[in-house]
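Below is one structure; the comments refer to it alone.
A protein chain is absent from this complex, but the other protein chains hold their places.
Up next is subunit A:
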Amino acid sequence: MATISTQLRNFKEPNKEELNRFFFSLPPEEVHANGADTDHANEKEKAFSGTEKMDINAVLSLGEQGLEDSYAGKLHLLPPYLSFASVDRKSVRFTIPLCTIRRVERLNTRTGVFALSLAVWHGMKIVIQLTALRPTADLFCTLLRDALKAQLQQGQMKAMKNFVRTCYSEALLSSPSATVAENDKVDPDANAGALAEGNNPVGEGDGFHGGLGLKFKFPGDPKKLREASKIKLWTTYLRSHGRNLSLLRYPQFTRLVQVGLPNRLRGEIWETLSGSMYLRFANPGLYRKLLEDNKNITSASIDDIEKDLHRSLPEYSAYQTEEGISTLRRVLTAYSFKNPELGYCQAMNILAAAILIYLSEEQAFWLLDVLCDRLLPGYYSPSMHGTLLDQRVFESLVHKCLPMIHEHFHTVDVQLSVASLPWFLSLYINSMPMIFAFRIVDCFFCMGPKVLFQVGLAILKINGEALLEVQDDGGFISLMRDYFASLGDSAHPHSTDPRTRAITRFQELLLVSFREFSVITDETIQAERRKFRTDVISSIEVFSKRAAVRSLKRHGRFNKDQLGLVYDALFKAICVIPAETQSIPPPNLLDPDKTTEQKQETRIGLRTFRVFLSEIATWGRNEKIVSNGFQERVDREVAEHEFIDRLYYFWDTSCLGTLSFQDLVDGLDGVMFNDLMDNIEWFFNLHDKDKDGSLTKDEVLVLSESLLFIFRYEVGDAYLGAVSRFMTNAFEYGDALLPQETNEDGSLKSPTVGNNQPYLNLATFRMVVLADEILESFFETDLSASFRLEPVVDVPLTPSSSGLLGGLLSNIVTDGNKRLFNRVTDEIGKTIGKHQVTHRPSIGRQMILQEPKARESLLTPSMRRSSSKSSLSITETSSPGATNIPSTPSSLTLRSQADISSSELSPLPHVKAATAALMERTPFAIDDAGDDDDDDDDFPEHEGEPDDQVMDEVDAFLEAHDSGLSEAEKKLAEDVAKAPPIK
């Protein structure tokens, strides 16, 4: 039943470039293969030009005059994308595929100013002044030109033109009136795409993609949501700032998102913001193909999905129909095929059901992909480590920002996560009424995952007083439930000012989130995650170890601790060579339920088994003792031999070709507790392939070879002698015992038994073994004792205190360094003639040449003294993960410790002040908060200036933006924007 995942160990902190790509919503590099060019065989040559990256300081102006300020920032060439971010990283930014750039011109400007004008697909003119030294600017231009050329050659421009037609914004802007009516059919045969099939899902095939909402209505009252006003504002914005692939984000954009996206544009803006649009663009048809290719496949994920389909936003009308349900089913199963390791996790159904209201299946599929991979990393993975980590981070932020609540929860023993877990796992969709949750989702896509934390903190803060009365988990949940149910109510029902009264509790929530918790930045979250990651990972590992041991059906003669050690060795081995992908056992026809029962078992293949055995059996590893005059150390590698393979198949009792933890426990139990007679029989059976109770001649030879393998590093020739005596005897006895084939001369004659005929039975084998003292002692104790559960540790044999470089070694921490150090000392050792390598024996009984001390413990069967001193000292030196795991957590811990000391000691001062303020909070002083007309005003009444009113709501919490330019620079930027192109 156990799944063993070592994935968490492989986690690497993202580097600067990866963070940058994340910031610009770009797919991680290896993924962004362009659908078109992967097909070309000689793509390698092309790959050289047009893929180089570069960034450069720049000032961005929008061509149209007076429309927007100019902004200083950084321009990044990240083929096939061009990205820009203003200095403050939030006021202005864009990511556009290069193929949306139609023309680039050098501008004829004052001397010393280097400016480019980019004509972008949607008719915009972007002017970029490169504020770098001339050669740098020149280089940038060259690279940009190459990259653009490469895109042109790949036919991306054409693909782009087809693609943008799938976007609603195109339809919106091409229609004469500002709003596109309900049943607008735009260019029905555009978007040929992959949508030719007859049974077209909703929203695809009639030009632009759209969600179930187009057919089943969007949640909420469009009038109250002021859809018409919003659409008008967006139309204006999109007309001058580009759209879909070429969208530029200026401060107004963020404001528009914060007041809530209009239903019809929502999906598309989500796509752009999350970057899922780039994936959909780069992988045309992949979604359909995944479904097609896996049409008849069943899996545990599919079973799980099926169970949840009817409990995914069942209150939304589409999910009361077969159409809605099958849409949801297709998206979830397609994702489980794309990412089988993650498969399906409860809560993804909520997410998928929610986004499908606004997005077509294909759009939703890619958005789900970005959510699971990038925006909510590790949330839904089998270990759910991302969820656990962010819960821990959230708790820590509550500690810092709302210490009173934290303190109270601690006193009454309330767990924050009982309520906050679903907030994060379902982006609040499962916790609050949909229309509100979607506005949080809007902000989440626009401003990043920090939003989830900001909103969470604001919820607690707003309910601060009531929370301090809560006495247990149940009370906490109930309070939150009541609060969410009241989000549509007035936040200040008793205020005399009708405008204040009109502020809803939801508006209050957003205000508090973004105004009072603006201290929570992406960097805060990153740093907090870094701080707790190691902790969370190790608790997950401890948990799964315990679960694995608990779910063993048979323990054999091992105690719990010993089973834990077997698990540790297995875990280490999987770290080195990953387990087989969870092999789905062949379906059990008699009892289909049985298949689900075993679905989650980790099974290892032969290569992993070898590593496992090298941890457990002394002969499973080759150990070279290297001395070079400075140090004496053991170099260890995994042994490979037919004998090990034989053992692997011998232990695979269910004949699945892979071994489970249980198989390993059973297998070890079968040999580690044996006495002389048991061991002889065990060894015999191991070599009796057809299990007929006798060995063939070939098998006798193979068995001898096995012995030679085990004894390969024994000192002296005693063991060699023993094996050769064994062979002689075996064949002598064997021949003698053949059915009276003794002809006239009675001895040497070609045996009548073929090499594959039964030849030597157990009794004879036993006799032959017992005839030899060395073999007898091998089977009596050494064989069983050669399996040792204590972890193998890399300790230098001689303490490095002596010698030239002795003191140095203790300073060398990382594996990489150690290896380097070893290499250097080896080289020096060789030149001074002190380098010497000997193999460490596996049995070590006939030890003459080696110092006996180190061998001593080998002589004692380990099982009888598993808690002896020697094993104790070993565990001491082996800090978790120090031995075989490549990345050392130690450096990580050090760094995060530093972080703690600065921040943990006292809550951030301004946060403290804010918290103090909370406890005696007065109504918010927002004068024009928008929804003042919700009660009885009719829609037409705010025809006059409703659009502005929508914006008022958000002005109150808008973050100040900064163009990063001085007055003189602004003037210059303006001039540049007006400059004519160079002829």
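Just so we're on the same page, contacts are C-beta pairs under 8 Å (C-beta built on N, C-alpha and C of every residue); 3 or more make two chains touch, one makes a residue touch a chain; residues count from 1.
Definition applied: contacts and distances are computed from a predicted model.
Novice: Assuming one chain is omitted from the figure, identify its UniProt name from "GTP-binding protein ypt5", "Ras-related protein Rab-20", "N-acetyltransferase" or "Large ribosomal subunit protein mL66".
Specialist: Hidden chain, UniProt protein name: "GTP-binding protein ypt5".
Novice: Considering the whole complex, which of A:P314, A:P498 or A:G693 touches the chain not shown?
Specialist: A:P314
Novice: Can you work out which residue in A:D88, A:D146 or A:E306 touches the chain that's missing from view?
Specialist: Once the missing chain is taken into account, the touching residue is A:E306.
Novice: Out of A:K125, A:K215 or A:H399, which touches the unshown chain?
Specialist: In the complete complex, the chain left out is touched by residue A:H399.
Novice: From the list A:L388, A:L510 or A:V626, which touches the chain that is not on show?
Specialist: Residue touching the chain left out of view: A:L388.
Novice: Where does subunit A touch the missing chain, residue by residue?
Specialist: 1, 304, 306-308, 310-314, 345-347, 349-350, 381-384, 388, 392, 395, 399, 410, 412-413, 415, 417-418, 421-422, 425-426, 430, 471-474, 477-478, 535, 539-540, 542-544, 546-547, 550-551, 592-594, 596-597, 600
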